[in-house]
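Omission of a single protein chain aside, the complex is shown with its protein chains in their original locations.
For reference, chains read A and B in written order, and residue numbers begin at 1 within each chain.
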Amino acid sequence: MLGKMLENVREKHPLIHNITNYVTVNDCANILLACGGSPIMSDDINEVEEITTICSGLNINIGTLNSNTIKSMMAAGKKANELGHPVLLDPVGAGASGLRTDTACELVKEIKFDVIRGNISEIKTLAGASAATSGVDADEADAVTEDSLESVINLAKSFSARTGTVIAVTGAIDIVADSSKAFVIRNGNPMMSRITGTGCMLSAMTAAYIAANPDNFTEAAAASVCAMGACGELAFERLSERDGNSTYRSYIIDEIYNLTPEKLENSAKYEIK
Amino acid sequence: MLGKMLENVREKHPLIHNITNYVTVNDCANILLACGGSPIMSDDINEVEEITTICSGLNINIGTLNSNTIKSMMAAGKKANELGHPVLLDPVGAGASGLRTDTACELVKEIKFDVIRGNISEIKTLAGASAATSGVDADEADAVTEDSLESVINLAKSFSARTGTVIAVTGAIDIVADSSKAFVIRNGNPMMSRITGTGCMLSAMTAAYIAANPDNFTEAAAASVCAMGACGELAFERLSERDGNSTYRSYIIDEIYNLTPEKLENSAKYEIK
Partner (left out) sequence: MLGKMLENVREKHPLIHNITNYVTVNDCANILLACGGSPIMSDDINEVEEITTICSGLNINIGTLNSNTIKSMMAAGKKANELGHPVLLDPVGAGASGLRTDTACELVKEIKFDVIRGNISEIKTLAGASAATSGVDADEADAVTEDSLESVINLAKSFSARTGTVIAVTGAIDIVADSSKAFVIRNGNPMMSRITGTGCMLSAMTAAYIAANPDNFTEAAAASVCAMGACGELAFERLSERDGNSTYRSYIIDEIYNLTPEKLENSAKYEIK
């Protein structure tokens, strides 16, 4: 089933509109091309609605947000909603500043997202802020471990139930949840956290996966998360003693480029809860 | 002859002012260094004229244009014209949004470009918009094939005749034309389209080639296009089974770094029509 999701990306070549940060934007463009999609980056208010219109999916990433791009995110997101295009949010750094938290919450309020992908701190910030009475405690240990797994799954499912959005929480263990089920994914390698932009890249790629699989957002997002983790493992195996995080970054994109539906099926490590 | 163009880049180390997008800007800087030039990136209205003045060429790329950078492009382009510095336009996405089409057309109207480099859709958009009576039909198949080759050559030559600009149309077959002759170039590899920024990189490098060969813009642009395609071939040969588009990108820049005038002469595949 996950393999089919990738197959659809390769067949449909979805064009993805990215309003994203300038730190990892090149890697996002290259991973979109690697997975079978196609990138357009555009953040000026005078064209974002038009650009979104010619695309089949929108990826909003607040990594280096500013007052101009926030307006563009809002306008593009609303337009994509209007057109029924899949939209993904990567709330980079929500919780780290008031501007990021407020912007992410405002975006979630005004735009219907199909997937939100973030680390556990970002997701907790969003879930808590948009429903303070749900009791999500910012003081909980942030890392998703076997101990905290159950509570994070519940958090993701209930956040999804409230918003109608697939919630992807990525870290040592990844969770992709809708209101009724959660993929618990155990792919990946700890060294991925030593590369800038693995999260951003995953978000961009996930936008392509959901754009190519509009009837199956949960499975599409899970397939993308498994693909990233599996390629992180495969790329790690290729590293020689003198390679470091820069070569590792290239190898991960290379593995995404060479990933087949079969390889994805065989290397995905997940259970459904 | 093409080799001599490269030789001049390596000897003169032209400093190129780039007003370019934030997606591929790092690759543009590295390919400029690889070919023998030197990059400066600057897009603030309060310094672009001054920066252009200390450079020997200007590369304007509208890939992630915004209202601030559009003003800077205009100001820098006019200053470069005033100083007689070679200027190149990369009209990224002209045709994809009104803002891009209008900006590209406005730039072409206000600034005398020495080279415009784009894909066939971008060039058609520009050629049609700047002379609607020329009958260039946006409905024509976009890909440059052996069948459409003749008509694209004619389009490029007549656009060049009207504007005094060398027109570089790049794709599966590349055409570099002035009003009287066209280089038809058959270097390159299809995998180059799976890397973000091969077009942007080529534009940046071409700005260095024309800056170092101010009396010979057509040949200089043709040499740069051949160099990019030839290095795309050489880099492709180096790829192992597990390499993908990320390693390919690095290898292309590496080949540009190691390209010699002799290698360029020997690997260039072109005819003049």
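Rule of thumb we're sticking to: contacts are C-beta pairs under 8 Å (C-beta built on N, C-alpha and C of every residue); 3 or more make two chains touch, one makes a residue touch a chain.
Note that the coordinates shown come from a computational prediction; the quantities given were computed from them, not determined experimentally.
K.L.:
Out of B:Val9, B:Met74 or B:Ile256, which is the one that touches the chain we can't see?
P.N.:
B:Ile256
K.L.:
In the full complex, which of A:Val23, A:Ala75 or A:Ala161 touches the chain missing from this view?
P.N.:
Answer from the full complex: A:Val23 touches the omitted chain.
K.L.:
Counting contacts across the full complex, list the positions on chain B that touch the omitted chain.
P.N.:
On the side of chain B, residues 22, 25-26, 29-30, 33-34, 39-44, 46-47, 50-51, 54, 68, 238, 249-258 touch the unshown chain.
K.L.:
Write the list of chain A residues that the hidden chain touches.
P.N.:
Looking at chain A, the ones touching the missing chain are residues 21-24, 26-27, 63-67, 93, 96-100, 194-197, 241-247, 249-250.
Here is the rule we go by: only the chains that are shown with their structure count from here on.
K.L.:
Using mean C-alpha positions as chain centres, tell me how far chain A is from chain B in Å, no decimals.
P.N.:
34
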